[in-house]
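All protein chains of the complex are present and in place, except for one that has been dropped.
When the chains are written out, they are named A and B in that same order, and each has its own residue count from 1.
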Amino acid sequence: MAEHGVLTPVAPPPVPGSLRRRRLLGLALLVAVLVVCCLASIAVGAKAIPLEGVWHALVNPTGTEDDIVVRSLRIPRTVVGLLAGAALGLAGALIQGHTRNPLADPGLLGINNGAALFVVTGIYAFGVTTLVGYVWFAFAGALVASVAVFVLGSVGRGGPTPVTLALAGAAVSALLAALTSSVILIDVQSLDAYRFWAVGSIAGRDTAVVGQVQWFLLAGLLIGLVGAPALNALALGDDVARSLGHSVLRTRVFGIVAITLLAGSATAACGPIAFVGLVVPHVVRAVTGPDYRWLLPASALAGATLLLAADVIGRVVVRPGELQVGIVLALVGGPFFVWLVRRRKMVAV
Amino acid sequence: MTQLHDPSPPAVQGDATVRLRADQVRLGYGDRTVVDGLDLDVVAGTITAVIGPNGCGKSTLLRALGRLLKPSGGQVLLDGKRIDRTPTREVAKVLGLLPQAPSAPEGLTVADLVARGRHPHQAWYRQWSADDEDAVAQALEWTGIADLAERPVDELSGGQRQRAWISMALAQGTDLLLLDEPTTFLDLAHQVDVLELVRRLHAEAGRTVVMVLHDLNLAARYADRLVAMRDGQVVASGGPAEVITEALLEEVFGLAARVISDPVAGTPLVVPIGGHARST
Partner (left out) sequence: MAVLDKSSPPRPAAARVAGRPAVRIGPFSVVWRPRTVLVLGIGLAVLVLAMALNIGRGDFPISVGEVLSVLAGGGDAGQRFIVMDLRLPRSLTGLLVGAALAVAGAITQSIARNPLASPDMIGFTAGASAAAVAVIVLGGGAVEFLGAAGLPVAALVGGLLSAFAIYGLAWRRGVHGFRLVLVGIGVNVTLTAVVHWLLVVAGITEAARAYVWLNGSLNGRGWDHVVPVAIALAVLVPAALLLAHVLGGLQFGDDTARGLGIPVDRSRTALLVVAVGLASVATASAGPIAFVALVAPQISQRLVGSARPPIAVSLVVGAALTVVADLIARTAFGATELPVGIVTAVLGAPYLLFLIARYGREARG
């Protein structure tokens, strides 16, 4: 039965011509949609800018009002969305592969809750109130949380296994969330600042934010993508991977490092954004099959597309206001996910 | 003499009663039909082995006989009554089954596992009656694992674990038993152990057994009756000597083989002709 198959690792099958065609076609389509989303993200907003205006601002800016909006607001925001979406999509595919659990999400490593606690601490104890100021706190928190989860998940006799990681993640997340709540409940000002960070948004992010996280993001992308062949072996089970000559521990450590860098910097830049990491690999897997050499890059592209599309939607639905991208993603993504679960047999990891 | 393409099994002599009957059943998962228009009678006091290549619908048939899978056409009759219209607990008092690769929760002891086989005889106020205890003790003895009673199931070896699961089916106290590949993952000695146990259940306790088996030689030796399936159809059925023939092996498995007489039991013994075997 299909549902039972979900947790059973499946070997990458030999690539028939039709699958290769489907992958290439899917990839081409994805890139096209992503380009459209980028343009829409630059054009759409409180002040709509026609495509000629976008072109003008990109290629030959002369300092018109449109040029300024595009270059100082829309482009940084789009870049942040692009990078964060790609990071979350890739991190989701990585964590689902490493835990062999199709329900895993980068949040499993406590990243969101770690970032939240440190941001709240920054607000409460150090009076930080700017988006740029949050970035370092959030990143440090994500790092501390995921290291804690990994170390605690590894202390059992079997080393870091999918189940111990999930349990450690749940425990650490709960603890961090409780600490975050205590701070917020003591200080109303912290709550006031925190609640706007906690929804997850790319509005108002400027080039300074990009500058702070870009190197971590790129390192994460690189480490994550390089691990694809090892992840293919790991999908067959730890023992098979070992017998094929892979070091399971090293693969897993690098995987966790990549996930932390990716999801940590995405969370640092945008606040906690649920769902991209969970749902993107599911959808992508239906097209690419379980081969991580395709799945990982495609998940990155699809993550970026999804995040930008959701952000554009958030700008138009409640005009003149904006709905934060984290909320749009959950409101649209939740029902979509339910529909997906009902409609199709969930694809094997 | 092989009865190729004969959908209705041969009548069994004497006062034999049909315990379980598949009547023109159509079986499948979702839109995929695996078995179509199949007839099968299971006669009281026999050991029936269902054989056939991988994916031929053996396990699907067994699931339908055990009311785990509802036929989309035709019907399954248990003692003459439609099995899907009989309360499932009543069925469980007559028919026990062992699915392929069952899973036990972590930390469950052998005694607790076997005791759960008593479920159809229990109620919230009657959780461990003297009858339950007798049946469980006996089931443990039958399979020779009484000394493992307090060990967790997950710490047992493959052979011990399989015997624990068979014990559970025995403790259920049914005289009909359906076993789906009871010898999978066992070494030859343990396979023989399990099948000897099945034979003793049949000989000493009068159980009627239907099992799916992969090993043709063991099937020929331990079953009274073989049912050979291919592509969701019964291709042949009858005594081992009638079914296990060179022609049938060629037709059902695409296997070139010699059939000789088992020097120990006198049942048919399949000797594949290597190098000339074709894949299915």
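Keep in mind that, in the parts below, a contact is a pair of C-beta atoms (placed from the backbone, for glycine too) under 8 Å apart; a residue touches a chain by one contact, two chains touch by 3 or more.
Note that the structure is predicted; figures quoted are calculated from it, not measured.
Q: So which shown chains sit in contact with the chain we cannot see?
A: When the entire complex is considered, the left-out chain reaches A, B.
Q: Considering the whole complex, which of B:Ala92, B:Ile166, B:Leu216 or B:Val270 touches the chain not shown?
A: Checking the options B:Ala92, B:Ile166, B:Leu216 or B:Val270, the one contacting the hidden chain is B:Ala92.
Q: Check the options A:Ala171, A:Ile223, A:Val253 or A:Ala286 and report the residue that touches the missing chain.
A: Considering all chains, including the one not shown, the answer is A:Ala171.
Q: Of the listed residues B:Asp36, B:Asp79, B:Asp175 or B:Glu246, which contacts the missing chain in the full complex?
A: Answering carefully, the residue with contact to the hidden chain is B:Asp175.
Q: Using the document's definition of touch, tell me which of B:Glu133, B:Asp187 or B:Glu250 contacts the absent chain.
A: From the options B:Glu133, B:Asp187 or B:Glu250, the contact with the absent chain belongs to B:Glu133.
Q: Touch as defined at the start, partner being the missing chain; which of B:Val18, B:Leu77 or B:Leu108 qualifies?
A: Of the listed residues, the one touching the omitted chain is B:Leu108.
Q: Which residue from A:Phe137, A:Phe216 or A:Phe275 sits in contact with the chain not drawn here?
A: Counting the whole complex, the residue in contact with the absent chain is A:Phe275.
Q: Against the chain that's been left off, what residues of subunit B make contact? List them.
A: Interface residues of subunit B facing the absent chain: 63, 66-68, 88-93, 96-99, 102-109, 111-112, 114-117, 119-120, 122-142, 146, 149-150, 169-170, 172-173, 175, 201, 204-207.
Q: If you put the missing chain back, which residues of subunit A would it touch?
A: Missing-chain contacts on subunit A: residues 3, 6, 103, 152-153, 155-158, 161, 163-164, 166-168, 170-172, 174-175, 177-179, 181-182, 184-186, 188, 191-192, 195-196, 198-199, 274-275, 278, 323-324, 326-327, 329-331, 333-338, 341-342, 346.
By our rule, only the chains that are shown with their structure count from here on.
Q: Mind checking the centre-to-centre distance between subunit A and subunit B? Centres are C-alpha means, answer in whole Å.
A: Result: the chain centres lie 50 Å from each other.
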